[in-house]
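Note that this complex is displayed minus one protein chain, with the remaining chains in position.
So, chain A:
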Amino acid sequence: MQQATPLPATTLPKLPKAPTGIDGLDEITEGGLPLGRPTLVCGSAGCGKTLMAIEFLVRGIEHYGEPGVFMTFEETADELAANVASLGFDLKQLQTDKKLRVDHVHVDRSEIEEAGEYDLDGLFIRLGYAIDSIGAKRVVLDTIEALFSGFPNEAVLRSEIRRLFRWLKDKGVTTVITAERGEGTLTRQGLEEYVSDCVILLDNRVIDQITTRRLRIVKYRGSTHGTNEYPYLISEDGISVLPVTSLKLEHKVSNEIISSGVPGLDEMFMRKGWYRGSSILLTGTAGTAKTTLAASFAAETCRRGERCLYFAFEESPAQLMRNMLSVGIDLKPYVEQGLLYIEASRPTLNGLERHLVTLHKTIGEYRPQAVVIDPISNLVAVGSLSEVRSMLTRMIDFLKISGVTALFTALISGRHGQLELTEEGVSSLVDTWISVRDLEGVGERNRGLSILKARGMSHSNQVREFLVTEHGIQLLDVIIGPEGIITGAGRLTQRIQEEAQRVVKQHEADRRDRELERKRRVLEATIANLRTEFETVEEELRHISHEESTREAALRDGRSALATGLTSDYLTAQPNARP
């Protein structure tokens, strides 16, 4: 067998591949379809087999300079051109430029009678002529089994089709053959899948009224390939196979902290915010201000001068802006500046894949630093839980790889606590999980916020009550009552009670003070009394001691007078003279 290009001598021999240029398909096939060999694309009606085949040719012409031949057994060249014109493929122009040949093979059994032995050389000659006339490298046969309806002799057809595949390989053209899916087999004739080197199965399923398309590589001779079912869709730009995610966890991480847009919430994280490029899940029951919190984050992102992409699955942009203005979050200037882009649609409008594609595409075009999806739980309406989960996994992976900070809100059912979706599916993927909930007491509802997890930083363990005021969200201080944290009216009651207690205590204290004062006064009076008493005693004592000293002095004087001799003086002057 000939190869169109020789194998590279230096590296390990690797199967040469022809890139399809179809979004995502080259990643799954690890480079494209086998070069110079036939590939079967099979699927039931409406899967986009023909479209995939045409896109393979057109991309080959446009991106890789490989002319192509389209041999159609079902549609005429004009029909085909009209069908794909909406995708921006101008088949007529390509034909004029000698890049493309379209040959419509008309098979009509009623016109054909068999009279003896024959082969399909006519087809070979036509195909060969088309290939040689433009030097085609790519060939599409759509749908070869149409031959079976035109020719009665199946044995001849089978051997001829085998010969055709062989012949195409020998010509070194990369071929795509399309086939209808059969009962229990990949194709109706059960032939093409064996002679093709690569088989791509397209599937079109309707689950709960929503169409989901899936693609799977059934076989690929001589090459490894992605083995899963991958969602794909047909958009305005052709086929997109999704996702293009790496399953390896090796994205770069940032150590930068960004604000949540709510100061009180930032305070609850040790590092005053969350990491850039992380993913945050905000779950809550209905009416717990999830959207307001999300909008706060969006506004904060824009305030820093960064771009934010807001997917609103519940509200129109105008409604969202009006509602947020009522709580003091003015998004309009950011929208006008082009910092905020609101993409609003009903989740049920599209299948999951389309949402994913829209997301990929919008993020690709818009290059935001932050993405808000409000809410992801609405997507459950579109697909089954497992599908939504896998889609979200892909989405979160994609956002992480792109280094986009992502905030998702999710509605959870109040009665059953946490929804499975958040518990099993997403929570393991997100880095930070904030729960907002109703704290319902007697006759009132209050909103409480708590952080369930925050990877890579410590955080407050408290349930904080918050208010949605006209200046945005405000977290209230924690008030701890006898039975834990108190909110709402309880908070007020607690405050009144505390006030009353304070007044009582004040009175008590005042009374005590007065008592003390009184005691002090009594004490002081007593002290004064004692002091007076003491002074009296002291004075008396002093008086006595004075008298004594005077007498002693007189005695001394008398004695000295006696010592010196009796004088008249002495006799007269001596008051204490002995009688």
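Quick note on the criterion: a residue touches a chain if its C-beta (ideal position, glycine included) is under 8 Å from a C-beta of that chain, and two chains touch if they have at least 3 such contacts; residues count from 1.
Throughout what follows, contacts and distances are computed from a predicted model.
The chain absent from the displayed complex carries the UniProt protein name "Circadian clock protein KaiB", chosen from "L(+)-tartrate dehydratase subunit alpha", "ATP-binding cassette domain-containing protein", "Circadian clock protein KaiB" or "Branched-chain amino acid ABC transporter permease". Remark: the omitted chain is touched by one listed residue; of A:64, A:151 or A:366 this is A:151.
Note that of A:25, A:100 or A:123, the residue touching the chain absent from this view is A:123.
Considering the whole complex, the residue from A:82, A:112 or A:528 that touches the absent chain is A:112. Within the complete assembly, residues 103, 105-107, 111-126, 128-130, 147, 150-151 of chain A touch the chain that is not shown.
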